[in-house]
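I'd like to ask you about the structure that follows.
And then chain A:
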Amino acid sequence: MTESVFFYLLSGLVLSSAWSVVRNENLFHAGLSLILCFVGVAGIYMNLDAPFLGAMQVLIYAGAIAVLLLFGFMLTHDLMKARHERNQHLAGILIPVLMALLLVGTILNAQWHASSGQPVNFGVASLARRYMQQDLVAFEMVALLLLASLMGAVVIARKEEGSRE
Partner candidate 1 sequence: MTPQEFAKHLGANYPDHQFEIDPLNENCVLIPLQLVPQCFELLRDDDATQMDYFDFSTCVDHPPDRLDLVYSMYSTVYKHRIQLKVVLDRQNPCVPTVSHLWVNANWNEREMYDLFGVFFPGHKDLRRLMMPDDWEGHPLRKDYAHPNLVVRPD
Partner candidate 2 sequence: MDLVTAYTGQDVALVLIMLLMLALILGFIAGSSLILIWAERKVAARIQNRVGPMMTGPRKFAEFSMWTGGLLQTAADAIKLLVKELIIPSKTDAIPFIAAPVLIVTVCVTAYIVIPFGPAFSVSDLNIGVVHVVAISSLTVLSIVMAGWSSNSKYSLLGGLRSAAQMLSYEIPLIFALLGPILLAGGLSMQKMVLAQREYGCWFLLPSLLGFLIYYVASIAEVNRPPFDIPEAESELVAGYVSEYSGMMFAMFFLAEFANMFLVCSVAATVFLGGWLVPFMPVPDNPTPVYILLGILTFFLKTSFLVFIMMWIRWTFPRVRPDHLMNLGWKYLFPLSLLNLLICAGIAVLKDVYKLNGWGISLASLGALAMVMLLLQVVRIPRPDTFLEKA
């Protein structure tokens, strides 16, 4: 019973912070509510008995990516005068509606196989074993992707460094 109470609480938190990310005038507040949203999602993971995933979510999203986002906010000049394009009303309404239809469609006609009752042991050890054995290829592909993005970041920084000197 407590799981469902926590679930509603957390999803309410996530939805409201997501809404404030979009609607907030002050960009810094938007960044903060984004972090709140990530922490809410992490809470939902924990609620579903996947603590490792929740901790990873907090560590990577809320702890690193969002802070780098704020880092970027703090460095750019005159943050508060961010330009608001008002002329994209049509796109603003059309795309969310399309997305909503798509999501609801998939949810309705997907066959949900009922869970088998006893809690599946989703500990870290089994996760690691899965990485190393069944989906090793996917693991290596992700590693390559990360390496490429790292190299890209270095190139961009190096170029910018060159222009300043």
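As a working rule, a residue touches a chain if its C-beta (ideal position, glycine included) is under 8 Å from a C-beta of that chain, and two chains touch if they have at least 3 such contacts; residues count from 1.
For anyone wondering why these and not others, all candidates are chains of the complex that A comes from, given by their letters.
From a predicted model like this one, the values you see are computed outputs, not experimental measurements.
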item: Chain touching chain A (counting every copy) in this complex, out of 1 or 2; value: 2
item: Candidate 2-touching residues of chain A, taken from the complex the two chains share; value: 1-2, 26, 28-29, 32, 35, 51-52, 55-56, 58-59, 62-64, 66-68, 70-71, 73-75, 123-125
